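Let's look at subunit A:
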Amino acid sequence: MRLSRFVLALSTLMLMPAAAAADVKFAYVGEISGSIAVSGGNFRDGVILAVEELNAKGGILKQKIELTLYDTQTNPGVARAQMQKAIDGDPYVILGPIFSGNVKVTMQMLQQAEIPHIIGGEAAELTSLGDAYLFRTSFGQQIGMPKIANFIRDELKAKTVALIWVNNDFGKGGRDKLIKELTARNIKLAADVSSESGQVDFAADVVKLKAANADVVFVYSNEEECARIMREARKQGLKGPFVGDTTLLSQKTIELGGDAANGVMGHVGLTADAPLKEVEEFKARFQKRFNYVPDHNGLKGYSGVYAVRYVTEKLGKLDRKGLAKMMHGLTITPKDEPGILIETSWDNTGEIDRISFLAEVVGGKQKITKILPKVGK
Partner candidate 1 sequence: MLADILQLFVAGLATGGIYALAAIGFTLLWQTSQTINFAQGEFVMLPAFFVLIGMGFFGLPFWAAVLVGVAVSILTLGLMFKKLMVDPMLHHGVLPLVIATIGLAILMKETVREFYGADAWPFPPLAAATNVTVFGAAFAVQSLVVLGISIAAVAALQLFLNKTRTGRCMQATAQNPTVARLLGVPVERMILYTFLINAALVALASLLITPIYLAKFTNGELLGLYAFIAAIIGGFNQVRGAIVGGLLLGVLDNFTAVYISTQYRLVVPLLFLIVIILFRPQGLLGRVEERTV
Partner candidate 2 sequence: MSAVLEVRDLRKSFGGIVAVDGVSFDVNQGEILGIIGPNGSGKSTLFNCILGQLRPSAGRVHLDGRAVTGMRPCDLNRLGVSRTFQLLQVFPQLSVRDNLILAGQEHRGSMLSRLVGPRDAGLAPAADKMLAFFRLDHLADELAGGLSYGQQKLLDAAMAFMAGPRLALLDEPAGGVNPTMLTSLRDRLKAINAEQGATFVVIEHNMDFVMALCSRILVLAEGRIIAEGDPAHVRSDAKVIEAYLGH
């Protein structure tokens, strides 16, 4: 039982009126309920953890952080309302949303209000809309997919790919980008199978993938669906290799997929399993606080808060414009801010650049096989 959740809610309830005006206001506006509540929940808990840690250490510029949570229900109409509510509360920064659609409907408002927003959305076009206050926490699909395409071409020497993707903005966006990159490397698309988020019976989908018999099966979906797809694939004896991005290799997928997940490989943009001291420690703290294993959204929320902390301390004052200006073209390393977990840079569109990993699942563990350098280097 998530008693912790209950306690947290109560405490926020009691604290909210008590919170002194001097506090630094952070707002999380994201998907606490609705179709992608899992990712939203992870992101939120990452944020909560970071805020609690910082407050324990005395907050930002000696001021406590007051965090308020807003639920978009994964519904743009609600998202817009909640974002407005958050803006009315005049926060220093806003974290979220994760659902790219919700980012899109709210970014204009934030631009007008000149409030920096640290988003979780990964849809490619978000950084191309000229929002000077938008910053990613993990890189957009237009950065991830080329790396994967290279991997498929160079490491796997594949000529054809059978693709199964989840039909939401995340899955569709990734699919479109991947197809673009594959054709650019003249790798053929043997099958293009869309699936529903929350789908359970993948028998039909796997039959289609099988019929394509391609050199590589690319699985691009949410963790649970990835797990189910893998189970069905193994069941029907669909031969791999199975390649995917972050989600397919995530801890959750492995946990749910069991043996079926073994042997899948691919690219991991950001992972709680990165072989780095800071990340491992974070994972432990997170698990202790919320008693479940964070996925990459947990890291996104967490590192986002610390990035803001670092920049603000550097500025020495609460200055939204300054924050946004400084973050453009900034690089933060774990040395100067452990909370950033992995060295991270932002270009001046708010797009992010990090090292990323090629990994493989071996014996129910994610094993990093190769560390890919930042694109910028």
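In this section, a contact is a pair of C-beta atoms (placed from the backbone, for glycine too) under 8 Å apart; a residue touches a chain by one contact, two chains touch by 3 or more; residues count from 1.
Keep in mind how these were chosen: all candidates are chains of the complex that A comes from, given by their letters.
The model shown is predicted, which means the values in this text are computed figures rather than measured ones.
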Expected hit for subunit A (complex, candidates 1 or 2) is 1
Residue positions on subunit A within touch of candidate 1 in the complex are 1-2, 5-6, 33, 35, 37-38, 40-41, 167, 193-196, 198, 200-201, 203-205, 207-208, 210-211, 223-224, 227-228, 235-237, 252, 255-256, 258, 292
